[in-house]
Structures are given as structure tokens and as C-alpha cells.
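Beneath this line is the structure, given in C-alpha cells, with notes to follow.
Only a single protein chain was left out; the remaining protein chains are all shown in position.
And now, chain A:
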Amino acid sequence: MSFSTFTTPTGFLLPSVHSAPPFFTQQPHPGTNVTVTERWTTLILAYARHRKLFVLRVEDAETTDTEWLEVLRNERINRKLLPSYLSSIIATMVSKNLATYDPPGQTRSALLYWRLPEEWAEVLHGWAISTGQLNTILTFYEITDPPIPSPLSNIPITLLRKAIAVLAKTGRSQLITISDGEGVRLFQGTGK
């Protein structure tokens, strides 16, 4: 009963536990279930970081045309994660502040925090410094879809707002409302 790791076509190294059939079953024993759910949380966040995925939906366990396919299913052992279990995993992640329901008020879709908003704030600030865009007004579009790919490429607006809000607390950002949308101005940082 030794399981081996597996490298997916996208270059992600799946842990050995992913090839154990019980991994895909929601365990009735609470202790075991906590362990398995933790494994899943780690796996999901690692894969999200690897593929730069921000959103995980319960539907991802139901369809086959999803970016999550190679994690949520294991064709080699004929096992897949059931939507009910995925839903409970997401709930656990939300409760641990590793994800948040987005849009709020439902439990089918969640924004994954493979970086916490605080970490994203630092990434944003670092990016602005490195690209010399401090003190200039940037639209959200300029941040999420810059000409030169950045770590912030494709970041969901919700997450970006949270990061900006974190920076604003330390006086390093200012949210500006302009005619055709919103913008942000980032500062060197006084409080630091």
C-alpha cells in the first residue's frame, strides 16, 4: 500500500496521497476527516498557486472542462471528489480564512487565498515600486492586466480591493474615483 507521487501534464507534482482511493471519500470519523480535509486544503492551495487560479467552484467537481480537473479527479484510480465533499472542504477553508465566498452570501464559489490579502498588499506595493509607478494614478485594469505580465496579472478585483484596503490602513494607498471607473494611487509609505 505504498502510493507514489505523480506529475501532471501541467507540471504539478501531486502528492502520493492523491493516488489513495480513500482520499476521495468523505470520512465519517471526525479526526480522520480533519486530516484528510487538511490534505485537500494544502493540495488545492498549492495547485492554485501553481496554476494561478483564484476561484474554486463546487461545480468544478461536477464538470470535466475545468482547470481543476487533474486535482479533483484521479483517472488512474478511478476516483473523483464528490461535490458534497468539495463543498465541505471549501467551507472548512473559508472558516480557516484560507478562502472567502465570492460573491458573498453563497457557498458555491470561493476566492482562494493562496496569498492572504496582506501578502497581496505587499506584492502590489513591491510591484509598484519595482515598476516605478508610485504616486501615479493607476486604474484597476492597469494593475490586473499590465503590458508586462506581473504576479498581479488576472487578480480578481475583489482581492485587489482588499489588498488596496490593507495598504490604505498604513497610508500607502489612496482610492480615487474617476470618471470612467476607479483608480488607485500608491505611495512610498509613511508609516513604515
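Some observations on this one:
Operating definition for what follows: a residue touches a chain if its C-beta (ideal position, glycine included) is under 8 Å from a C-beta of that chain, and two chains touch if they have at least 3 such contacts; residues count from 1.
As a convention for this text, contacts and distances are computed from a predicted model.
Of the names listed as "GPI ethanolamine phosphate transferase 2", "DNA replication complex GINS protein PSF1", "Vacuolar protein-sorting-associated protein 36" or "Signal peptidase complex subunit 3", the one that matches the UniProt record for the absent chain is "Vacuolar protein-sorting-associated protein 36". Within the entire complex, the positions of chain A that touch the omitted partner chain are 1, 3, 5, 12-18, 20-29, 31-32, 35-36, 39, 42-43, 46-47, 49-50, 73, 75, 78-82, 123, 151.
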